[in-house]
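Before anything else, here's the structure in question.
Take a look at chain A:
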Amino acid sequence: MAGQKMDAGLDILDVQIVDKDGRMSGVVDDLDFSWDEETGAPYVSSILSGPEALGTRLGGRIGLWMASVHARLHDREDPGPAKISIGVVKKISNHVEITVSREDLDISRSPDWARDTIISKIPGADRAVE
Partner candidate 1 sequence: MIAPLLLLASCVAPDRTYEPYEADAVATAEDAASAAQTALLAVDASTRSNVTQNYLSIVLEEAEADASGVQGTFDSIQPPNSEADRLKNELDKLLDDAASVLEDLRIAIRRGELEKLPDIAHPLDDTAKKLDDFATAHER
Partner candidate 2 sequence: MRLSDLLHSEVYDQDGVSVGHVHDVRLVRDGPVIGSFGATFSIDGLIVGKGSFGSRLGFDRAAMKGPWVLKALFNRLHASSRFVPWDFVAAVEERKILISRAAKELHEPKALDLNGREEA
C-alpha cells in the first residue's frame, strides 16, 4: 500500500513481533533509520529489539542495568542492539509479522541462557502438554 501513513510511536513501537511460525519473538523496542542517498530523506531500515535497544531507550540506571545483565548472561562485548531488517517484515498490524524463523534472527544470536542452563534440564521440558 504505497502512500499509506502511520504514526511510528502509536502503531509500531512496543508492538509484539511474531515469527513465521507464529512464535513470539520480542517487541519493537526501537526503529533504525537510514538515509536515502538520492532524496536525503530518512527511511526505516530495521527494527531494533532486545535489552540493548530497550536499555538505551529507557536510559538511566535501569537501562544500564538491563543492558549489563544481558551482556553478562550472554558473554559478548558490546555487539550493539539486535536488528531485524525491515525487508523480512511481512505485515504490520496488531503484531509485526516476519517472514523468517525466530532462530534466524539477530535477537537469537546468543545462546538462550534460561533454556540451556535451567529449563531444558527439567524433565518434561520438551514435552508438549496439549
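Selection criteria: all candidates are chains of the complex that A comes from, given by their letters.
Going forward, contacts are C-beta pairs under 8 Å (C-beta built on N, C-alpha and C of every residue); 3 or more make two chains touch, one makes a residue touch a chain; residues count from 1.
This is a predicted model, so every value here is computed, not measured.
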| item | value |
| --- | --- |
| Selected neighbour of chain A [touch, this complex] from 1 or 2 | 2 |
| Residues on chain A engaged by candidate 2 in the complex (per definition of touch) | 1-10, 13, 30-33, 36, 41-45, 48, 56-57, 85-90, 99 |
